[in-house]
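So that we are looking at the same thing, I have put the structure below in structure tokens.
One protein chain is absent from this view; the other protein chains keep their places.
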Amino acid sequence: METIKTDVAIVGAGGAGLRAAIAIAEARPDLKVALISKVYPMRSHTCAAEGGAAGVIKPDDSLELHFNDTVGGGDWLCDQDVVDYFVREAAKELTQLEHWGCPWSREPDGSVGVRPFGGMKIKRTWFAADKSGFHILHTLFQTTLKYPSIERFDEYFTTDLLVVDGRCQGVVAIEMSSGRIFQFQAKSVIVATGGAGRIFPFTTNGAVKTGDGSAMAYRAGIPLKDMEFVQYHPTGLPSTGILLTEGCRGEGGVLRNKDGYRYLQDYGMGPETPLGKPVLKTMELGPRDRLSQAFWHEQQKGNTIPTKFGDCVYLDMTHLGEKHIDERLPLVRDLSISYSGVDPVTEQVPIRPVVHYCMGGIHTNIEAETPMPGLYAVGECACGSLNGANRLGSNSLTELLVFGKKAAQNAMEFAGGGNKTNESAVSEQAEQAQKRITELFDKSGGGETISGLRKEMMDSLEKGAGIYRTEQTLKESCATISQLRKRYAGIELHDKSNVYNTDLFQALELRNMLDLAQTVAEGALARKESRGSHQRLDFVDRDDENFLKHTLAYHQGEETPRIEYLDVIITKSQPGVRDYSGGGK
Amino acid sequence: MAKSNKPLVWGLFAAGGTLTAFVTPVLVYVTLMAAYGDPPAALDYENIQAFAANWLGKLALFVVISLSLWFAAHRLRTALHGLGLRADTAIAVAGYGISAVGTVLAAYYLVQI
Amino acid sequence: MSDLQLELEILRYDPEQDQEPRFQTYSVPCQEEWVVLDAINYVKDHIDSTLSYRWSCHMAVCGSCGMMIDGEPKLACKAFVRDYVNKTVRIEPLANFPIERDLVSVLDDFMNKLRRVKPYLIRKEEKPLSEGEYRQTPAELNKYKQYTLCINCLCCYAACPQYALIPEFIGPAALTMAHRYNQDSRDQGRAQREEETASHEGVWDCAFADACSLVCPKHVDPASALQQMKITSTVDWYLEHLGMGGKKS
Partner (left out) sequence: MSRRPYVRRISTTTWYLKKKRDLVHMIQELTSLFVGIYGILLLWGVKALSEGPEAYGAFLEALTGPLSLAFHWVAFPLVLYHAISWFNVTHKAMPIQRGEEFLPGKYIVGAHYVVWIGFSLVVLFVAGVF
């Protein structure tokens, strides 16, 4: 096995990983950074983010308002010290990105423009047309090319964290082009591997989002936090799950049921706002969880439109006009025409809720530290409890930046702290990891298929842990997933090549996804209340008495995870009512 | 990486491409008529002589001839590479050489008129 | 269930088994709305799990899935199966790149070239963050916006005859990215980039074949960027050689 020695290893080259890499390269050019990613950086799923990134910049806005929107939007499951730090740093980071060349959309006077977004009381979402994440990712990636101290390991698939003496001292990764296995010995490690939406069948998430980093950390003993909170985005294209950004509604698009009725007014988000004049935090600009739940109710009432790809409602943008749509939502138009055959300029687009974002992830604090020394996590794979029970659209791109930098600062400080790598112990552990990979590789005779198990997992989660959950559906999911984890032992790789063996990577990803799926279902089963994106039909109310707490799921080998709870950090905002009716009274 | 000296000729190429796009087709049409033994009046010795005697006429003829050559020399250089000829330097020297000589000759003849 | 049947003739190459690439045919029941990527995923999931290829977003934005479909470089996630019914579709890895395995090509060449053209904002003096953003009007933004849309799918390299003939050619997408920054009102790095872009291997190897722009799935129009760069490079060259402040930004 080959060894690469570095100061800081960053796993994941999406928005979060890249931001962290730059922060280290800028502050400490003497430190070596190994940036490891299973896809080329610009393929990371940050590229798919459309809407934008929130940060207080305009005079009519304030940090307090952003704080309140975030905490309320998260149904008070946010750690408020984290939110506080976040809103303060947000605009700085977005400006930094501007200085690196991000092509933000502009006001006529040349200042950065902002657009309205769901759950935000003031327009504060910076955007680059409807390709915000794409531009953020490419700006960051291209900026990393400036720094010689960042060494990229593109298409290296990370499989394990190396933990010795209770400290994270590196990772194991497979060079995908050759199948060679590498150990990266590092003084500190940042995990930034993105979300895990792929555990569900219908998702806006790309194929890379299989939660590898979260699962690696989980197996290394770090708890996963709040995994039961999975966000459905209300507007996905029915055939593919491609997202139509919240910006559609921010720009004035409205939702209609089969009768053309704007049904959101029936679900506590009214009164109806005039067409083309969206009012913040009301109707279509309510938060995602509420909108997706309203869809479910409409579906129960038979007010949705049946299509080949499931029941839909309409997203109507026809009143916005061609010029506005082409300027602000060009990608949306392109996507609707290409993948649904519907031109939003002239027709209503059928849409339905789609799994979008994992609020939960590796347990971290305001410092982006995990409980394990030397290990940091950031981005969608982490749960620093900024987003609570429901992330507000456009907070997560900013989160990548704010906490990407934070993780970097702490990781480099730790790396400079004089800890010696225990090379022999690390190598030994790496050898074991290698052995596990080879075993998987050489195994034969099993009758299970990767795609078969994966499908069962997805279907079971959707059925049991979807927009609405009950004890019974959750129990079924838990049982199924537990079974699937056992059946995983029966898979066999048909591809025996060392070169770019996607059969192997899919097998590794499946294992990661199964682990995470279990924490989602078990966490949801244990949380006997409804909060944010976690809605139980058998416990319809929020229960602050018992569940104003974070779920922590600990890995227990073959067994189901051990669930513990942790208090939410509350500084200034006591739990209140989430009000999305009529202009945020 | 050293900067290329292609700009030296590229300007002439680009100008030539544009100019010849405007003028060459119609000129070819005119001489095509001459090729059928039916030259239009402008090609009568007196007329064309008068045209070329005028300094504006001289300039026009000079520019058309010279830029046609530079344009062709530069573009053929790439085209010949595309056809598999790898003697780029020789081709460049020959092409640009012919263009340079043609340019000088054109000036010389025109001054004589 | 399936609306149409598609015959896919997919290039297979496993360097540990095959001396050279071969083709393997799969018959895939497709739905009308499918893209070619869906059909390939079907093969992977249901017929032959040994097939290797890259994909992620399924929405034409990550740039992973560029491949030759019926001889044309395309994004598999944006090529609709309905355009290929009743015939055998040939699927190959992007032309002009070495084949790593099956549909996976080796992209190191592009990654190195991209770095060489310095695709990032270069300033003589950085403005402190506390002074806020650089001002840039919508008109100034539009001047380069189109060139920011490149997803690095490399379809343009697969189509460019000059890249096929001259592997050293920096090529359409990387050069376009240099142009994108050159055209950005905030940038002052053109002179630095010209060390690469104005070299032989830079814009001067482009023959304006325009194939890059024809195949570009994001309408970036690299051909236009390269021709504009030739004009500026020429002007800069003359300024430099006539001794007129050669090092202009």
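Note that the chains take the letters A, B and C in the order they are written out, and that residue 1 is the start of every chain.
As a working rule, contacts are C-beta pairs under 8 Å (C-beta built on N, C-alpha and C of every residue); 3 or more make two chains touch, one makes a residue touch a chain.
Source: prediction; values computed, not measured.
Engineer: For the chain that does not appear here, which of the shown chains does it touch in the whole complex?
Structural biologist: Per the contact definition above, the missing chain touches A, B, C.
Engineer: If I consider the whole complex, including the chain that's not displayed, which of C:Val36, C:Cys62 or C:Ala95 touches that chain?
Structural biologist: That would be C:Ala95, which touches the missing chain.
Engineer: Even though one chain is hidden, which residues of subunit A still touch it in the full complex?
Structural biologist: The list for subunit A reads 177-180, 497-499.
Engineer: Tell me, which residues in subunit B touch the chain that this view leaves out?
Structural biologist: Residues of subunit B in touch with the missing chain: 14, 16-18, 20-37, 39-43, 45, 48-49, 52, 61, 64-69, 71-73, 75-76, 78-79, 82-84, 86, 102, 105-106, 109-110, 112-113.
Engineer: Which residues does subunit C use to touch the chain missing from this display?
Structural biologist: So the residues of subunit C touching the unseen chain are 13, 15-16, 20-21, 71, 95, 98-100, 106, 138-139, 142-143, 159, 161, 164-165, 207-211, 213-214, 221, 223-224, 227-228, 230-231.
Here is the rule we use: only the chains that are shown with their structure count from here on.
Engineer: Tell me the shape of the graph of touching chains, choosing from line, ring, star, complete and other.
Structural biologist: Per interface graph, the chains form a line.
Engineer: I'd like to verify one number: the distance from the centre of subunit B to the centre of subunit C, where each centre is the average of its C-alpha atoms, in whole angstrom.
Structural biologist: 37
Engineer: Where the centres are mean C-alpha positions, what is the separation of subunit A from subunit B, in Å?
Structural biologist: About 63 Å separates the centre of subunit A from that of subunit B.
Engineer: How many angstrom between the C-alpha centroids of subunit C and subunit A?
Structural biologist: Computed from C-alpha means, the inter-chain centre distance equals 27 Å.
Engineer: For the complex, which residues does subunit C have touching subunit B?
Structural biologist: Its residues touching subunit B are 161, 165, 194-196, 198-202, 204, 207, 230-231, 233-234, 236-238.
Engineer: Residues of subunit B touching subunit C in their complex?
Structural biologist: Residues 1-8, 10-11, 14, 78, 81-82 of subunit B touch subunit C in their complex.
Engineer: Can you list the subunit A residues touching subunit C in their complex?
Structural biologist: My answer: residues 39-40, 42-45, 47-48, 92, 95-96, 98-101, 103-112, 131, 134-135, 138, 142-143, 145-146, 154, 177, 206-208, 239-240, 242-243, 331, 335, 338-339, 449-451, 493-495, 497-503, 506.
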